[in-house]
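Below you'll find the structure I mean.
For this depiction, one protein chain was excluded, whereas all remaining protein chains were kept in their positions.
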C-alpha cells in the first residue's frame, strides 16, 4: 500500500487517531527495510516472520507475472499454474540471471533481481563479519557444492584454455573429485603427509600404536607443478572442512605456492563457514598468497534445504567469471531461502549458532575422549574443528564387519556416524583410491567419525554418546564374545 | 513498503527503468485498493490471491501486536505463541469490537477495525446488488445462525422488556426453535395451512392421493396477536429457506401484520441469500410492511466454514442494537473469511454461482420428476427454489424402516438427502412436535428431500440421481421382495 | 497413508531398507498420536510443527467435505470456495456441534468432532494440571468471554426460570456487566469493602495518606440474598482476575454462601488461568463451597487470537447445560487454535510460560516500587498477581488531564497502561457507576495500572519502566512547570 492509499482509508472505517498510531509503526518498519535496501548489510538482530514476509511479498509484486493487468506474448511469461507451487515460491517465477550472466538484471523481474542481488550482498556481509573481512564478492549459485566446483573449474579453464590438470590433495569425498572429472579436467591426486605426532587430546593414551596426523604435502605439490608445467595446470583445488582425522589443507602454503607460480587457487570450503577456524584460514590464505575463489554449500552453512552454494572471492574477477559463464537463467529458490534465513537470524543469531556449535564440539570431544578410554580406544589426533574420529582398533574381529556398528547406530536413530574400516578401495572414473574413506593410502587404524555441525542440539550430543556406548558394548558381546 | 522506501532501492540492486515499470504496476494495484477503501463497494471482478493477501497483510500490520517495537503492559496484548496459529490468522489477533459494541473501533487494532468494517460494507453492497436494494445495514457476526437469532431476539427484547412471546410458523429445524428458548422467550408455534392444490410439477401425477402445499396461516397469526396482546409479543420470527415440501413463509402478509400491530419482525433467512427468489421476498416484505432484521449464515450463503452469520436490516436501528448488545470482543475470523471470499469472487463471481445453482436446481427437479415417475412416486408440489421433496409412499413396508434408504445413500457417498417418514414425534424443551421433520402435524405422505445449494457441481446432481435410482431399486428388492 | 499403501511403494522408487528405517520413525510418530487419542492427556513436551500439522490434516480428511468423491444434496455441505480460506482452516469446514448440543458429534464431520472433543479433553487436563485438580469438565466455546458469560447465565436461568437477579461485586470492566444485562437479567451491584490496611509492598511508604485495599463485602451479599430471596437470584457472579488495586473476590466465602443458600455460582476468571494463585482460589472455592462454572478467555490464557472462551466446572452438569443450550452449530476455529497451541507447548511449555510471567511480575513490582519512590508516589497495596497500580496523586494539576500520561506512553509504543483519574462516572444500560474505572465509588487516589500477562518479554518490562520514568518527568515539566 503506498502512502496515498493509506491516507484514503475512509474515516468511517477507522478513526484517524488510531490510524495515525499504526502509521507510526508502519514508518518504523519501512525505515528498517529502507536501511536494508540502501546499505545492504545484514541486520544485527533478526527480523520477525511477518516483517520478512512483508518485504518478500512486496518484492515479488514488482515482477511482471504479478502485475494486475498482464499481457504476455513472449515464450516465457512466468506463468505458474499450480497454486500450491505459486504460493510456496511467494509468487516469484522468473528465476534470476539472464542468458549472459547469472547476476544480470531481468527486465521482466525487477523484484527477483533486487531479491537476488540483495541476498548476494548480505551473504558477502556475513562472510566479512565472521572472519573473512578481505572477501570482496560473493554470490549464491543455485547449484549444490559439487556442481558449483565444476562450474568454477570451467570458468577458470575458460581463461586458461590450454591447461588440463587440477592438483588436488586427496580427500575421500566423492562429489568433489567428480567435479574435476565432470569439468573435463584431469585430477592429479596428491596424498597427505602423515606425521607421527601426538596432539593434546592424545596425551594420556600412550598405550596405543603411534597415530599420524595429516598434513598437506606442499613439497609434492611444488614438485608436481614443476613436473607438469604451471601453464598446464588449471588450478589447485584445496579443501578446508573434511572428516577427521584429516584436517584442513595448509591454505597458507598452497596460497603462496599459487601466487609464486601464477596458478589459480580454488578452495572447497564445503561446510567451513560455520567454523571461525576455517574462516581465519581463508582470510590468512588470501593475505599471504592467492585464492581465486572459495566455495561452500548453503545447506550446511546456512541451514537451508540442499541445493545452493556460495562462490566467494577476493581482489580478482573469478566470481564474476563464474557468473558470466553460467548459461541461461537459474532458479531463485536458493537465494530466497538464504535471504529469509539471514533476515530471520540476523548477524547476532548466526554468531550464536557458531558459538553454540563450538561449545557442542568441545562437549563431544570430551565425551568421546572419555568414552574411548573406557573402551580402550582413543580419539585420533587432528586439528579438525567439526569432525572427530575415534579409533576402533580393538573392535576388529573376523566374525563381524565393523560397518555393523554403523547399522546398529542407525537403527537407534543416530544418523551421520561413519565407520571407516580402512579395508576398502574404490575406483572412480578410472582413478583408484586405496583405503577409500580414510583419505590416505597409508592409514591402518579403523575408526568412526562424528561431526558437530551448525544447528546441532545439546541433546543430540548426549544421546549420541549414550547410544554409542550401548552399541559398542553390544557389538563386543555379540561379535567378540566378550 | 511506502514510496520513499521504494525510491531508496539502491541502483546497484536493480536498474532504474526496470523499477519504473514495476512501480507503474504497483500504482495500478494500489489504485484498486484505494478505490475499495474509499468506496467500500464489492469489486465487479474477483481479485487474484496475491492481491488479496497483499491487502490483508498490510491491514494486519496496522495492529499493535505486529508493531516492530512492542511494549505491552495490558491484560490483553494480542500475543500469539503458536506460529501455526498466528500464520493462519494472517497475524490478526485482537478480534473485533470493544466491550460496548461489536462494531466499535479498537485503539490497539486499527487494521482489524478496518478489515471488519470493510467486510460489513461489502456484505451490504452484495445484498443490495443481488436483490435487496432496500437493505441499509449489514454486519457479520462471529456466531452461527442459531446463536445469532438468539442474540437478535435478546436485542429486540431489550427494547420491549415486558414482552414474552415469539410467534413462529412451525419449521422443523431444531436450532431455530432452540434460539427462542435459549433467549429466555416463549415460542408460540403456529402450524402451516395445508391447501390442497396441484402445482405444475404435479399435473401429470393424478393417480396419487391429493397432496397439500404449505401456506402461512396468516389468520392464525393475527388471532394469536389479538389473543396475547401485541405488547406481550417480542416479535414474529418467520422463515424463508427451509426443506421442501414446506416453502417460504408469506413474508408480505406477515410484514404487513407486523406493521399494523407494531410488532418487530425477524426473518430467519438461513440459506436464502443464494436464491434470488428469497431475496425478492425480503425486499418486497420490507417495502409493503415491517422487517426489523433478516439473518443468514455465512457458510451456506458465502461458502466459508461454519461459524458466522449476517444480520441485516432496513430503515431502523435493529442491526445497531444487536451490535451494541454484544458483550465484549469477538473473533474476527469470520469477517476475514468473508472478506477474502468476497474479494476473490467479486460481484460477477457471486452472480455466476447463483446462476449455476438455479440451473442445477432445474436439472435436479427434472431428474427427480422423471425418476419419481419410474418409481410410481411424484415430486411434492411446492414453491421452494432450493429443496425438492419426492414422495416415498409406495416404499412403505413393515419389514424395513424408510430411513434405511438414507443409510444406503450415505454408504454410497451421498450426503444431505433426508428421509422423512412422518411417523416420528419429538419434544424439545417441553414443546412436542407431532410428525417431526415434516413441518406439520397434518402431513401423512413419507418423502425424501434433496437440496441444490450454492457451489454444487453438475456431477453431484447426476451422481445423486443415479445412486438414488440404484438404492430405490435395491430397497424394493431387499425390503419388499419386488 | 495407510500401511498397505506404504508397503505398495514400488521398489524401483526406493530401496526397501531405506523405507524400513523411515517406517520405524513413522511408527514412533503414530504411537505418540495413538497415545494422545487414547488417553486424551496433554503431552509433557510440545510437538513439532510438522507433527501437529500431520495429525490435524489427517483429522480434517475424515470430514465429508474432503472425501475424494463427494455428492452433496444437503443445504450445508461444507463447501469452501476461496482457497485462501480453505487453506487457513486446514480444510475444516463443518464447524462443531449440532442443533441440539455444542458437544454433539456430527455425522458429516467425524474429524471435526474428534478435534473438538480432543481439545476439550486437553484443556481440562491442563486446568487440572496447573492447580485445579477438582475440575471435571471443560469446553472451548467459540465466543469471547463476555458472550460466554451471557450464555452461561442464560443456561443457569433456564433451570431457574423464575429467578431474575445476578449478584455481582463491582468490577469496572464493561463487558462483564453487559453480559448480565444482555442475558435479560437484573444486576445487583455490591461495592467492595475498602479496608485500611498496609500490605507488604507498602511498608516503607508511610508518608502517604492511608490507602485502602479491596475486599469482597460478603455481609452485603448475604443481606441482599435475604432481602431478594434466594429463589429470585439466578446466581452470584464473582471475579478473580481484574485490574489493581482491586483484587480477586473472596471465592471461599462466596462459594460457601452459595452452598448455604443453594444459589448457583459463576466465576469470571477472565485471564486467571495464567496465575497459579487464581487457580488455587478456584480449587479451594470448589472444595469448601459451590462453584457451578468458571469462565476464562482462550486468548489471554492460551495466547491465541481473540474469539474463544473456556467454560469449566466441577461435580455438576452446568457445563453440559451450557453446551445443550447453545442453538445450532458453531465455529471450530477456536478449538483448532487451542489444540495447535497446546500441542506445540506441551504441559512443560505452558508451565514455563507461567513461571516466566511470575518472575516478570516480581520484576515489574520491584521496578515500579522503586520508580514510585523517586516520583514521591507508591505502589497501591493489593493482592493481585497480574496487575499493579501506582498512585499518581502528586501529578494532579488543573492544567493537564492525567490521561495525557496515557497518550504520551502510547506515542512511545507502550500499550495497555491505564490511567484512572477517579474523576469520571459512567452510565451503562441505566446503571450509573461513580468513579468509573476505579471499581469503587469510594476511592479517591488517581493511579495507573500495568499488567504482566502471559507471554510478556523481559524487554517489555524494562522498556516500560524506562518510558514511564521519561513520561512522568516530561509531564511534570510540561504540565506542572516543575
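As written, the chains take the letters A, B and C, and residue 1 is the first residue of each chain.
To be clear about the criterion, contacts are C-beta pairs under 8 Å (C-beta built on N, C-alpha and C of every residue); 3 or more make two chains touch, one makes a residue touch a chain.
Not measured: the values here are computed from a predicted model.
Colleague: Considering the whole complex, which of A:147, A:189, A:220 or A:423 touches the chain not shown?
Modeller: A:147
Colleague: One chain isn't shown here. Among A:58, A:125, A:337 or A:377, which residue touches it?
Modeller: The missing chain is touched by A:337.
Colleague: Which residue numbers on chain B touch the omitted chain?
Modeller: These residues of chain B touch the chain that is not shown: 21, 24-25, 83, 410-411, 413.
Colleague: Please output the residues of chain C touching the missing chain, sorted low to high.
Modeller: 1-5, 8-10, 12-15, 18-19, 21-23, 25-30, 32-34, 37-38, 40, 48-51, 53-55, 57-58, 60-64, 66-69, 83, 86-87, 91, 105-107, 110-111, 113-114, 117-118, 121
Colleague: Just the residue numbers, please: which parts of chain A touch the chain that's not shown?
Modeller: Against the missing chain, chain A presents residues 49, 52-53, 64, 67, 69-85, 88-90, 92-95, 99-100, 107-108, 142-147, 149-150, 154, 157-158, 161, 173-176, 178-179, 181-184, 241, 243, 270-271, 297, 299-300, 303-308, 325-334, 337, 340-341, 344-345, 353, 364, 386-387, 410, 412-418, 450-456, 459-461, 463-464, 467.
Going forward, only the chains that are shown with their structure count from here on.
Colleague: If every chain is reduced to the average of its C-alpha atoms, which one ends up farthest from chain A?
Modeller: Chain centre farthest from chain A's centre: B.
Colleague: For chain A and chain B, let me know how many angstrom lie between their CA-based centres, rounded off.
Modeller: 57
Colleague: In angstrom, rounded to a whole number, how far apart do the mean CA points of chain B and chain C lie?
Modeller: Whole-Å distance between the two chain centres: 31.
Colleague: Taking each chain's centre as the mean position of its Cα atoms, how many Å separate chain A from chain C?
Modeller: The mean C-alpha positions of chain A and chain C differ by 48 Å.
Colleague: Where does chain A touch two or more other chains at once, residue-wise?
Modeller: 21, 25, 83
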